[in-house]
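A protein chain is absent from this complex, but the other protein chains hold their places.
Now for chain A:
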């Protein structure tokens, strides 16, 4: 029997301790690395992941967790016991405070702290959704306004800070671009000519062709930089890397020897490079798993 429940399309409404329904809002870097894609119509929505079933994704997740381990097996290495005499050696220091005791006795792992953090953030988000949205918008405005500036502001404005950090060799480049992006007045043209002769570039009639123009956008103003610097840090999950920009299809390798994986096992969908490796795979490792 299926149980059907209407889930309202907000995060605020259904807060149950321990778990909650949340609407899927597209790509989430925090989950992309771990959550299996359960879409059954494979190959329609996302052609790049055609042969990744949820079981395979789980195997990848397990593999990544394996790579993240410190030791191959779980061990508890206790801190060597210090003699009382040693502890007394630090005489000038004050007694341990309750904070210190709490921190030292805590056996929480990073995972625990992260879960606490996520829970706290979810709580905060449900109480103050509106204010954060407003904040997000204002932040976007900063990036937008500066990117729209590059076309409206003539490059004749004083060249700001980052030029100082740039190398000498691209200075002539910048100089030659500066006049080309300003209005085509006679005085500018003169300046153009003098600068070209200085840098040894050849004058041509196409110098002011708008199609050939290349420009470096001007650096943002002091006010924008201050706003950027005063932003709070992103959360741990928000700072994770996003999906690859270049849409290259992922490469497949032979699971036995590491060469290109040209053949796919029909039982377990693992790749091998040829008949030789396939036989090894079939004899030993093919678990008909996926």
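Keep in mind that, in the parts below, a contact is a pair of C-beta atoms (placed from the backbone, for glycine too) under 8 Å apart; a residue touches a chain by one contact, two chains touch by 3 or more; residues count from 1.
Please note the rule applied: contacts and distances are computed from a predicted model.
A.B. asks: Missing chain's UniProt protein name, "E2 ubiquitin-conjugating enzyme", "Actin family", "Ras-related protein Rab-30" or "COMM domain-containing protein 8"?
C.D. replies: "Actin family"
A.B. asks: Suppose we count only contacts with the excluded chain; which residues of chain A make the list?
C.D. replies: Counting over the whole complex, chain A touches the hidden chain at residues 29, 32-33, 49, 52, 56-57, 60, 63-64, 66-73, 75, 77-80, 86, 89-90, 92-94, 96-97, 99-100, 103-110, 113-114, 116-117, 139, 142-143, 146-147, 149-150, 160-170, 214-220, 224-225, 228-236, 238-246, 248, 250-251, 253, 255-260, 274.
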